[in-house]
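One protein chain omitted, others in place.
== chain A ==
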Amino acid sequence: MLVTRGFKGKRRGGDADRLRLPPGQFLTPEFPVLTAGPTQQTQIDRWTLALQHGGSLLGKWSWEQFEGLPQTEITSDIHCVTKWSKFDTRWRGVTIDDLLRAAGLDAAPTGFLMAHCDGGYTTNLLVADLIGARAMIATHFDDLPLLPSHGGPARLLVPHLYFWKSAKWVRRLAFREEDSPGFWESQGYHLRGDPWREQRYEGDQ
């Protein structure tokens, strides 16, 4: 540990808040917007969500059909790799478990998945990180439809991983036989991105 001469820190929030923060994170009351390119504007009447494995389609839902699936609320802290964290964010959508069930699947066909989004963004995930009510396709934030700048109409929500994994404008979840890097993961970011293990960059353990 190298002590930085003269640095005391502002230490915002109490000790309880700081224990809730993964290493290297700081708390913000705001909701910053970060995207690699322009915000996508996807019309709901042209939106579909697909679940696929190799060349075969496992399920596909229009917006109306998707809204008819069981709705779940998740309240969770979120952590961005750029260091901000936000506590108690409240989301509504369809869990990945319910999505698999709606596709008539008892279990996911493989252990790995690539999320594909409008605008070409991709991110890779372990299926284990998506099931057990830990992840969803979110359509609402704080009871309001998700804004395009925050990934609306629908984004992936995987709050226990760094937030780049919670892909905005998600349209397709493709099961794969093995793990391979998505967009940020091929630009020097970590394959899994667990904030509690501070897996920010490719070289982090």
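One rule holds for everything that comes next: a contact is a pair of C-beta atoms (placed from the backbone, for glycine too) under 8 Å apart; a residue touches a chain by one contact, two chains touch by 3 or more; residues count from 1.
Keep in mind that, in the parts below, contacts and distances are computed from a predicted model.
**Student:** Just to verify: the chain that's not displayed, which of "Oxidoreductase", "Aromatic ring-hydroxylating dioxygenase subunit alpha", "ATP synthase subunit b" or "Carbohydrate ABC transporter permease" does UniProt list as its protein name?
**Tutor:** Matching the unshown chain against "Oxidoreductase", "Aromatic ring-hydroxylating dioxygenase subunit alpha", "ATP synthase subunit b" or "Carbohydrate ABC transporter permease" yields "Oxidoreductase".
**Student:** Would you indicate which residue among A:Gly54, A:Gly120 or A:Pro145 is in contact with the undisplayed chain?
**Tutor:** Within the whole complex, the residue contacting the unshown chain is A:Gly120.
**Student:** One chain isn't shown here. Among A:Thr48, A:Gln65 or A:Thr82, which residue touches it?
**Tutor:** Checking each option in A:Thr48, A:Gln65 or A:Thr82, the one touching the absent chain turns out to be A:Thr82.
**Student:** Which parts of chain A are in contact with the chain that was left out?
**Tutor:** 1-12, 23-26, 28, 30, 32-40, 80, 82-84, 119-120, 149, 184, 187-188, 200-204
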